[in-house]
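Step one of this worksheet: look at the structure below.
Note that this complex is displayed minus one protein chain, with the remaining chains in position.
Up next is subunit A:
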Amino acid sequence: MFKKPRYIFRYNKNPKSLITSFQCLTTAALPTERIDSFRCVINNPLEQNEGHIGQFYRVPEDVVSKLFSQGGLPKSFRIQTKTFAETCLMIRKPSIDIINCIKNLDFSKPVPRFVLYGQKGVGKSLSLAHIVHYGYEAGFLLVHIPWLGEWMRRPKDSSPSETKEGYTNINLDIASWLVHFKNQNSLLLEKANLKTTQTYKWTKREETVANSNLMDLVDHGINRIKFASDCVLALLNEIKQLSKSGKCKTLVAIDGFNAFFYPETRIRTEKKEIVHPHNVSVTEGFLSLTRFDWKNAVAVLIVDELAIAEKDQTSYFPRYLLGKDGFEHLDPFIPVLVNGYSNKEFLSCMNYYRERRWVQPLPGLDDELSVISSSNPYKLMQLCAPL
């Protein structure tokens, strides 16, 4: 039914050519007016465009608590938002590029996969947060894993799967992800009235009958943590079917996606053997969402060095991080490089810090910091902390 898409990109380092070469797209209209300030007046990501690159926009508090209360914003950034008494994200080129692509996407075509990659601390996760906010405003069903490393590197528990021989469940993490999913999609699920297509039998007495609400499935996973993993598999399957039949649009956003392909997890079986991520029961469901054999969806993934063991953090390129299997699984995908701050972004960030009174104005400070931090946003944040 689905043919492998013809466009093939590998290591397209220049994001500009990304837009022009992407078949389904028309070039976005460039903005006519430009506001020379570090604060963006438009807080709705639906209306932001390339003219706003480098500016900060405020994410409303209720949206933050809805989308990111269970994760999605890095911890160091969350501390900053508390100190600044507001959550402001910088509008950056990679996220705007991807949002423009999504806006002009033909959803009857197979699912495009965007892969954000870049060095540590350049703002991949916050770019994803921006895209997730866009997805929320644009009415996508969000399948968002805030940080896969948490499941694979620091699982809260593990138990052998009862339904699938040789598989391991990480039910506590999965149950908390279901809460996250429920938080993010509660409004949409109420409105869209999505129904399950088949009956799922959990035990003799418990079952989720066909044509029941999708939320019932989620609630069952949360209430009966023992079945959380199976619930997620069922849920992801349903989401795929629903999107295929055009009942909803789905945004799959996974941070630290390469952890699905890194063999050394910290999950152990009862015999203390290391579990390969493919033997974690939920992996299959999420991997099936990142294939191109469905439609009405878009996948934005991050490959990150931090999702794998420290000894192997030698390169940030997708081919290295995904490995052969992962690369072939995603191929063809659209790589999007996230860079450190450009000059304009750096200045805007420093202005924002000064306005929030985080950094005291000092002549010559900007030049020095831009050199020392090498325009890496995370390093800059750390350097500015004691100033």
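One rule holds for everything that comes next: a residue touches a chain if its C-beta (ideal position, glycine included) is under 8 Å from a C-beta of that chain, and two chains touch if they have at least 3 such contacts; residues count from 1.
Everything that follows uses one rule, which is that contacts and distances are computed from a predicted model.
One chain of this complex is left out of the view, and of "Vacuolar protein sorting-associated protein 33A", "superoxide dismutase", "Small ribosomal subunit protein uS7m" or "Eukaryotic translation initiation factor 3 subunit F", the protein name its UniProt record gives is "Small ribosomal subunit protein uS7m". Of the residues in subunit A, those that touch the hidden partner chain are 83-85, 356-358, 360, 362-365, 368, 385-387.
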